[in-house]
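Removed from the display is one protein chain of the complex; every other protein chain stays in position.
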Amino acid sequence: MRSRTLAVAVVITASSLVVAGCGSKGEAKSANAAGSGTLAIGASLSLTGSLAREGVLTQEGYQLCQEKVNAKGGVDIGGTKVKLDIQYQDDTSKPDVAAQLVDQFNDKGIKLILSSYGSANTEAQAAVIERNGQLMVDSAGADNKIFSKGYKRTFAVLSPATEYAASIVKAIAELATPKPKSIAFLSADDGFSKTVTEGGMKAAKAAGFTVLDPQYFPNGTSDVSSALTKVKGQHPDVIIGSVHLVEGVAIIKQAKELGVTPAGFGESVAPPTPDFAKTLGAQAENVLGSSQWTDATKGTDKYFGTAKDYAKDIQAKYNHAPDYHNAEASAACLALVLAAEKAGSSKADAVRAALSGLDTESFFGTIKFDSTGQNLYKPMSVIQIQNGKALTVWPTESAEAKMIWPGTK
Amino acid sequence: MSGFLQATVYGLLQGGLLALVAVGFSLVWGVMNVVNLAHGGFVILGAYVGWEMHEWFGLDPFLGMFVSAAVLFVFGYVLQRFLINLVINGPIFITLLLTFGLDLMIVQGMNLVFSADYRSIKTSYASNSLAFGSVRVPLGRLLAFALAVAITVLLVAVVNRTRTGLSILATGMDRGAARLMGIRARHVYALTFGIAAGLAGMAGAMIGTVGTFNPSAAASFTLMSFVVAVLGGLGNMYGALVGGLVIGLVQAWGGQYLPGTWVNALAFLVLIVVLIFRPTGLVGRAFYAARQEV
Amino acid sequence: MSTLTKMPQQGLISTLRGDRAKRLGPWALGLVALLAALGLQGQLYSGQERTVATIFMFVALAQAWNLIGGFAGYASFGQVVFFGVGGYFTAVAMSHWHFSFWMSLLLSGFVAALFAVIIGIPLLRLKGHYFAIATLGVAEGMREVVTNLTDLTGGGAGITVPTVGNNATTAYLGNDGFYLLFLGLAVLSVIVGGLVARNKFGYALRAINQDEDAAAALGINTTRMKVLTFALSGFITGLVGASYAFQQVTIFPERLFDVDITVLMIIMVVIGGSGTVLGPLLGAVALQFLSEFLRQNFTNLHTFILGAIIIVAVVLLPQGAVNYMREARRTKEFSLLANVRKYRL
Partner (left out) sequence: MSAVPVLETRGLGRRFGGLQAVSDVSFSVPAGQVLGVIGPNGAGKSTFINLVTGHTKPSEGRVLIDGKDLTGARPWVIAQAGVARTFQIVKPFRGMSVRENVAVGILYGSNGTNVMSKALKAAEEVLEEVGMAGLGDRPPGELSVADARRLEFAKALALRPRLLLLDEVMAGLRHTEIEPSLELIRKLKARGITIIVVEHVMKAILAVSDQVLVLHQGKVLTSGDPRDVLSDPRVIEAYLGHRYVKRREGES
């Protein structure tokens, strides 16, 4: 009887294996073969798991891009217009699944990929992209480490991680009066946040600030009280958090609870997200944040128009204020579309060549890549929450409001 | 020194909140030997109920938490009565799997219904704090802490003094004997689970007031409940409170004096050391431990 | 402690009657399955190979957990720690010390086994849920340790195994290679499980599972058996972790010590049938295949559906599919409803 059970097992195993991968070995047929009428792009998204919030924002950005491009008739490839067709898969916020998805897209002949959210996922994907000869535009993996590995097929539209806190430091150095003296960095302990902190500390030292020892807390925690208690006694003039939304909210909330009162707060990532001001209410006032994009960003392109137009479209379609995660996702998609048009081809190699030579203005600002694939040409904006709204205060040429600086004690 | 005092105060308050989160988890484990992996989901669900109450009816979260408790109680009662009771006599890890499945459904259900947006129940006072010299005592957390202590005391009174409570205790010690004495185990189990879920719901409303939440935060509350419940000792109603306060203090002090994020390793080190040298927990009762080991 | 295997495992008796054909039957079928898996490789696209390789990976992980959790009845809730220790050892050995992958792989197994011995000696005295929580604590604690040993492990930023250029000590295996590697690990784990199930050692473990005092009274050195089993289980898990690290190229502490991986191992074993060899195999294949299928086809709903399916499976077959089948064959009672009645309150 045991043997029979085993026989059943073998049959099930074998047949499920066959179902898991029906098809025959060999180079998969290109999904973008001439005449198919579509340009298929694969997008791996964190729709469940710890990054689901950002994953949804990213998906909105990709989705709006597809609509905008198709509303104009589609992507112009060598004179024929083809519809953009973005295929989504959930990577459950796990890097190994994100990497596996890239392979699965490759099986379907999809060579053009839009990245998942977050540096860990993107880094895992970049390695696979390279091996498979695919091409990825990275919308949200900002850690410079990804671009130090010699990968040739991953391009990031966003400014690198080192700029996130550094831009806040520069804005304060330029605009705050009286000029504060000391800065404390509080950082999540993931790779991206640490790179942000390193970049920020370097900029702060260069600008002549006294930089206190950075304090770390676990990525994703909602309790940062130990880090705050530690810096409380040092009375820093400025606290800059290298954080994601949860930790960013926690810093502001718990600083108030603990009576930690620097002259100013700055945080990467968190403040530009609509949830930030919504969650914190009055406490969010005057917090500075760095943003990859704001609706004051200069530049225009044929699909989205200006940043203001883009903001309206997001508001209309998704019923919330635009978030830079939306914008960077749309921009990544836009870069891929523009490169395919420039190349007149949907072949990965041709699009890659076009991408590396791309130099264009867009609603997202300049899109231009250096030899490692990073977009160093677009400055980051610094926003400040004023009356519940995130307004651009730096760089001054695109500022919507003056920075409010409560003053140094 | 003021850093130490501040850390101690904050750690105690944080510990009280953790105790409130874990007390229901500990109750269910102690009485039914069910490790409820959906407990964190219950907590977050309670936070959403509190949030909705505040958003739509302007109900203060310290009142809204009673709505959370009521909703979660019903939810918990029904779950135990009609689902978990079905496998309660199976191998013990089966309830673990069942509640894991529940957790997947609850968390993804919340994701679909409420989206993954981060939220917080805003009050005018919860972030204010009382100043004692250089030490700040945040009001919201102080209230939550007081509530945790009050609920623990109340729970002990209910369990030790009332008929219902005694039937829960009796069923926990020996289900067979309890049934012979006319206690309806099915109902008592459902009641226990309902109470635990209700307490989780209350804790959720508190969490939502002093912190930020979204569905994916559920997992960390389940994990914390594990640590707190075991540390305090199962079955002892004061166990969760003791465990919560110990973890709160360990984390606050460790965070103050350890570099990097070593403090997180410290919490687990304490857990393991306690388990090795005092496996019944800090205040656990012997007969519960014995029951575990049979 | 009567944890996972209250149910009789009658199937063993027939195989032990000395009937050669019956004894060799399962192995022969296993061989057929292996050949099928090898043949299948030629039919798959490269990405599908990776998907199937993940199934093999979980087969090995489930079998490894089954040794300590299923046979011995010690539900290790921190089993992923061996996965993490193995993975990080390989990543560090390849990137810092320039070991070849194969050398690192083997050492990773032994390092994970050694780690199991070190934590097993104090922790295996705990029983039931207490053991489960203590191991969970070890896994969570190790994640923090690895996160904080930044110089060695790269901390939260992850560590990258060199796979290109002069630094690469072993050429990247590619999807073909990893398919075979994980298949090999799955086969190894099934063979180990099969050997344990049939010999003296396995009987000692089952005796420990069902009554530790009685086992000790019969002369079984329960401590040694448990620690050995934990080490064996850790060894296999460590090998899998090491292979995973090489496959992923860059690894992060959050994933390598992810409690979800432990939970998956347990679910696969329990749904399939703990304390059997077939159970974890079937459980791993079915669950991994199902979750992958759902993920690909129900982008937003897949975890919700998976949760519902797990609940239904648990309610209908609390003792696991394989154990249910064996019981049902023995008692001629196939009704699922009757099966539910057996375990409800």
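Going by the order they are written in, the chains are A, B and C; count residues from 1 in each one.
Here is the rule we go by: contacts are C-beta pairs under 8 Å (C-beta built on N, C-alpha and C of every residue); 3 or more make two chains touch, one makes a residue touch a chain.
Bear in mind the structure is a predicted one, so any value in this text is a computation, not a measurement.
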The complex has one chain that is not drawn here; which of the drawn chains does it touch?
C
Among C:Thr135, C:Asn209 or C:Thr237, the residue in touch with the chain that has been omitted:
C:Asn209
Could you tell me which of C:Leu35, C:Ile118, C:Ala171 or C:Leu218 touches the chain that is not displayed?
C:Leu218
Contact set of chain C toward the excluded chain (per top definition)
2, 5-10, 12-13, 16, 18, 198-200, 203-204, 206-207, 209-211, 213-223, 275
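We take it that only the chains that are shown with their structure count from here on.
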In graph terms, with chains as vertices and touches as edges, which category applies: line, ring, star, complete, or other?
complete
Which pair, A-B or B-C, has more C-beta contacts?
B-C
Dist(centroid_CA(chain A), centroid_CA(chain B)) in Å evaluates to 35
Cα-centroid distance, chain B relative to chain C, in whole angstrom:
31
Going by residue number, chain B touches two or more other chains at 108, 260-261, 264
Specify, in ascending order, the residues of chain C that touch 2 or more different other chains.
144, 147, 300, 303
How about chain C: which of its residues touch chain A in the complex?
11, 14-15, 22, 25-26, 29-30, 32-33, 36-37, 40, 42-52, 54-55, 144, 147, 154-158, 160, 163-165, 172, 174-175, 244, 248-250, 252, 254-255, 258, 278, 281-282, 285-286, 289, 292-293, 295-296, 299-300, 302-303, 322, 325-326, 329
Considering the complex alone, what residue numbers of chain A touch chain B?
48-50, 52-53, 55-56, 189, 216-218, 220, 222-223, 225-227, 229-230, 232-233, 245-246, 249-250, 253, 256-259, 275, 278-281, 283
Which of the residues in chain C come into contact with chain B in the complex?
1, 3-6, 75, 122-123, 125-130, 132-134, 136-138, 140-141, 144-145, 147-148, 150, 259, 263, 266-267, 270-271, 274, 300-301, 303-304, 306-311, 314-315, 318-319, 340, 342-345
